[in-house]
Every structure is written in structure tokens, then in C-alpha cells.
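A single protein chain has been removed from this complex, and every other one stays in its place.
For reference, chains read A and B in written order, and residue numbers begin at 1 within each chain.
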Amino acid sequence: MKDTVESFQTPDGRTIGGVMMEMKHITLRFGGVVAIKDISFDIREGEIRAIIGPNGAGKSSMLNVISGFYHPQEGEVWFHGSRRPSMKPFQVARQGIARTFQNIALFEGMSVLDNVMTGRLTQMKTGMMAQAIWWGKAEKEETENREKVEKVIDFLEIQHIRKTPVGRLPYGLKKRVELARALAAEPKLLLLDEPMAGMNVEEKEDMSRFILDVNDEFGTTIALIEHDMGVVMDLSDRVVVMDYGKKIGDGSPDEVRNNQDVIDAYLGVAHD
Amino acid sequence: MFYREAGDFSTTYPQDSQTFPIRFDRYRYYAVLVIAFAVVPFIINDYWLNAIFLPFLIYSIAAIGLNILVGYCGQVSLGTGGFMAVGAYSCYKFMTGVDIWLMGADGQMIQYALPPINIFFSVILAGLVTAAVGVLFGLPSLRIKGFYLAVATLAAQFFLVWLFNKWEWAYNYSASGQINAPTRGFLGVDVTGPATEAWATYLFCLMFVIGSAVLARNLTRGSVGRKWMAIRDMDIAAEIIGVNPLRAKLSAFAVSSFFVGVSGALFFSVYLGAVEVGEAFGIQKSFLVLFMIIIGGLGSIFGSFAGAAFMVLLPVLLKNTLVGTLGWPTDLAAHIEFIIVGALIVVFLILEPHGLAQLWRVAKEKLRLWPFPY
Partner (left out) sequence: MMPDQLLFAMEVTLNGLMAGVLYALVALGFVLIFKASGIFNYAQGVMALFAALTLVGIMDGQVPFSHLINAMFGTDIHDFGWHVPAVLAIALTMVLMVGFAWLVNRLVLRHLVNQEPIILFMATIGLAYFLEGFGDIMWGSDIKKLDVGLPQGLNAFIDDTTYGWFGYGFFIDNLDIVATVIAALLVTGLVLFSQYTKQGRALRAVADDHQAALSVGISLNFIWVLVWSVAGFVALVAGIMWGAKSGVQFSLSLIALKALPVLMLGGFTSIPGAIVGGLIIGVGEKLFEFIAGPALGGATENWFAYVLALLFLVFRPQGLFGEKIIERV
């Protein structure tokens, strides 16, 4: 079993490290509705981990649990070998977890550059007094972070829209800006909630390439939710399959593809 | 042609994030500064000072303050009048010497008085006190949003006005319940009291205005400003990318109230000289400043100035034309002002939510390409 080894090589030569994040017996309820029921899985350092499942399976809720937006009634979240106490989303972000959203959540009133710069906020520490005066510390910090942000902007090929207000951008570019904002934080773990939803084939190919490049060049661990099976199977190292809030499969793309429960969930078998 | 950015290249990031990246803008800004400091003081007289310049300068500071809270951080406040009152009354206490009452050994209350503080520092301290009060009333902003918060800030407005009406210590137990600014000087020149020179009070206020504008600009272009704007545009997303919403909102309340407090302090000490709280800082004042930033432009420092200028000039113009030229009664002019302002607010919100500042930006965009728009 892969789960027991410390680290291993993927067929394409990347190294997957030890367990970075582990979800243990997570249960999340909204009133009487059970969104997630006793789910456990782990995310390893350096891998691309996909979460798939039909609509309403609880995938987004799971991502929201990871990013601290929802607090599960039962279960534990382990991060870097220790149990994570109940945290607010901004504290989670400061631990090095960044994410994108299913429905784009950019700051519409700001330019692309400013949006991406917000990704650096967790790293910018100058106090308010220093910033009010600006010269010296604040300006230096701003410039340093700007340089990092420009690298991300280059990487995602959005230089030409740097100063454009986000509200004016088409959908595909917005998705890319959102990814840029998350990357600017230099996260250890990147959560992508349907990064390719609503895109055409060409845009999907671009996005897939960016995701692979991010993983490859920065060694960023990625957990993503996606509906497009082809994309998921191509991109990910391991896949968790959810249905009605329960985990019905977990393993390599090939293992999952041949799992009878998964086939049933996707092709629809009478539940009895 | 003459307004252009061709040949203006930013070669470093600091150059790119400066306040006036286009050289022409920069020169115009210097020109305005030169006129404001070196020309106006020599030609200003009491009428221009009291009818236009002082209210414009002082309201500009309040508008910058409120714009930080509403325009940049998205938290609507209707308590501006109340916060200006805090600035005015604390400035009064500092400039007359804060008195502290302590229980003496014999059970009698003994009054200790701190020495009066220089007017310049009194104004700054008044701003700081207001910032603290602003944070206090900003605390609920973590739980309540939008117009719920707006209504909640009415609590600050009504409570603070009531407080300064009833709390005798705040107005030094004066029988009239008013506060009167004693004569105080800065650098050897009187800036408060009955006998001041127009140029002195003008320069004193101008100094605060420039300072406020620079501080506000610096705060809004850096990471603090981005935190505020992130909260404004989408608070949930802001929290998930690592913004602590409580700290971001409270810092906006603090900075905003600081400026509003400074403005209130100047409004009382330099401009009016004598203040009765309900009259000077009633809810109408809250709306006045809010209208300034809506008309001038939400989320723009320049817009704060434009809005303040507009709202100061409008009644003067109406009065001059309707009352002065046409000989209509004053109250009629006042009613017409209400109608115009109300209608303008609606029109601006419908057509141009970013106010005069946006109209200005659009005009500049056009001018940049003129006369060859393609």
C-alpha cells in the first residue's frame, strides 16, 4: 500500500512526500442535513489530489472545512503532523493554505494587480504607522512583494491586463487571476474549487497546463474539485470519490475508474 | 495632445505605484500646492475664508475620513456628526486643560487640572480620542453588515450628541452648555479666538488637510488599503485569503474616526469658535459628509475634495443667485438646495456611483487620446 510508505516516485518522475494534511472522520451537518458523513482521507506533500463526485456530494463543503470556513461537528483535521485546533479562515490562510472558489470570488472594485497583491497580504507585516508615512519600510516591502507578484503574473501570462479592473474581464481570465491571487501567497497547499467549470476546451487545456506547472515548478501540493473526468484522470495522482456526503472510493485514477461503487454513482444505479 | 503619458515610463515598481504616475499630473499637483501655500494666503479675506475656504478645507478632512470607512472599507456610517462632536469636545478639553476630579482624604472631591495643550497637539489628540470612540462603535461591525450597520451607527450619532448635551464636565460646566474656543496660537500666531487673521487660520487648516490627504493616500495604496478594499468587495473571500476581518474593519473605523475627529476639532476651534452640540453636529452633518463622498466619489481621495468643494459651493452659489440676485427669501433657497442635493444623490447613484472623481477620470482618459482617439 502506498499509504504506508514515507515517499515515492510517480510514473512521471515526481516525488510525492509524506502526509501533509489528514482529515479524520469528518462529519459536517447543517441543521438536520448531513453534508459530510464520517470521511477520512489524506493529502501528501507534492501531490495533486482530486475530489470528485456528483452534484451535492459535499465536495465544496469538504474544501470549506479544510479552509476553516465550516467547522465540522465531528472529526479532526491534522496538518503537518499535529492536530489543527478550530481556526478562523484567515488563520488557516496564514498557515499556508490558499484557494480559489467555485463562483469566482475576486475583488471586483480593484485592478488585477491589486487583486493579486492581496494574495501577499499574509506576508506583509509593516504596521499602519509605517505605511501612513510610506517612505522606507513600507515602500521597500511593497516593492519586494510587487516583484514576487510580477513573477506570478508572468507565469500565468496575464501581464497585459495588469491594470485592468477585474470587473471588466471575461470569465476565463477571471479564473486565471483568481489562481494568480492564490499563487501569490506562495501556499504550501493550494485548494482549487472547480478551476475549469464553464470553460471551453482550449481554456481547460491552458488551465490544466498551469496547474501542472504550478505543481511541477513550485512543488505546491494541490487539492482540486473537478467535474471533467478526463481532466481529473490526467492531472491527479490520487482521487477521492464522494457521493451523498460519503466517501465511496479513494486511490489512483485507475483504481477509482474500476471501482464498482464509483461506476454505480456515476452511471446511476437504483439505490435500495 | 498636451495631456499625455507617452514617453513617461516607469522603470521601477516604486515609480509605478506613486501617487501621480503621469508627469503632467505631478506638475499640476505641484502647481496647486504652490498656489495654495504661496498665493492664496496673500489674497484671502474674511468673507472667502469663512464662506468657502475654511468649510471646504475642514469638510475635506471629514470627507477623507468617511471615505476611508465607506468608500474603501465598505462600512456605511451615519455617525459622522457624532464623531465630529467627539473631536470638538475633546479638543476643547485639551486646549483648556483637562480637569480630573479625585476623592480627597477628607471625602471632598478635589479638582486637578492638567495644563492646556498647544492647539496643534490638541487637535491631534482630539483625533486620537475620536479614533478610540470610533473603534468602540465599530465593534458591532463584525456581526452586522450593510444598512444594519448604518442604522447601528445612528446609535453613535444620537447617543454622542445627547452625551455632550448632558455631560457638564465636557463643556467645563458652562451655564449655556456651549463650548467657546479661547484664543490660542501656533508658532506665535493666533489661530483660534475672536481676533485671528484670515491667512493664519487658512494655513493652519491647510496644513492638516495636506497631512490628512498624504496619510490617507499612503494608507490606501499599500497593504492596509488592500485589506480594506478586499473587505469592501467581498468580505468572505477576504477572510479566506488571510485578512482578519475584525482588525481590518476596526482599523478602518480608527483611521476614519481620527480624520473625522480632527475635522470636528478644527470645525469647532478654528471655524465656528463656539459650538452647541445639537446644532453643529446633528444628524444633518452626518448626511452632509456622506453626500460629499457620494457626489465626489466613493473610494477616492480626490473625490473627497471634489465632493467637499461641491457641497460647500452649492449653497453659496444658490444663496448668491436666488437671494442675492433674484431677491428670494432665504428659506426658499434652503429648500431648493435640499431638492437639488437629494436629486443629485439619486442621479449620481444611478449614473455614476464613483462620483465626480470618475467623471474626472473619464475626462482625462479622453484627453489623453485627444485629438486622435483611435
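Keep in mind that, in the parts below, a contact is a pair of C-beta atoms (placed from the backbone, for glycine too) under 8 Å apart; a residue touches a chain by one contact, two chains touch by 3 or more.
Computed from a prediction, not measured in an experiment: that's the story for all the values here.
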Exercise. In the complete assembly, which of B:Ala113, B:Val189 or B:Leu326 touches the absent chain?
Worked result: B:Leu326
Seminar exercise, completed: Given B:Met207, B:Ile336 or B:Leu359, the correct residue touching the omitted chain is B:Ile336
Problem set entry | Options B:Val76, B:Val214 or B:Leu314, residue touching the unrepresented chain | B:Val76
Exercise. Hey, which subunit B residues sit against the chain that's not shown?
Worked result: 74, 76, 139-140, 143-144, 146-148, 150-152, 154-155, 157-159, 161-162, 165-166, 236-237, 240, 283, 287, 290-291, 294, 326-329, 331-332, 335-346, 349-350, 353
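Keep this in mind: only the chains that are shown with their structure count from here on.
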For this session: List the centre-to-centre spacing of subunit A and subunit B in whole Å, with centres computed as mean CA coordinates.
Result: 42
Problem set entry | subunit B-facing residues of subunit A, complex | 67-69, 88-90, 92-94, 98-99, 101, 105-110, 114, 117-122, 124, 126, 128, 131-134, 138-139, 141-143, 145-147, 150, 181-182, 185
For this session: Can you check the complex and tell me which residues of subunit B touch subunit A?
Result: 12-14, 16-17, 215, 218-219, 222-224, 226-227, 229-230, 232-234, 236-245, 251, 255, 299
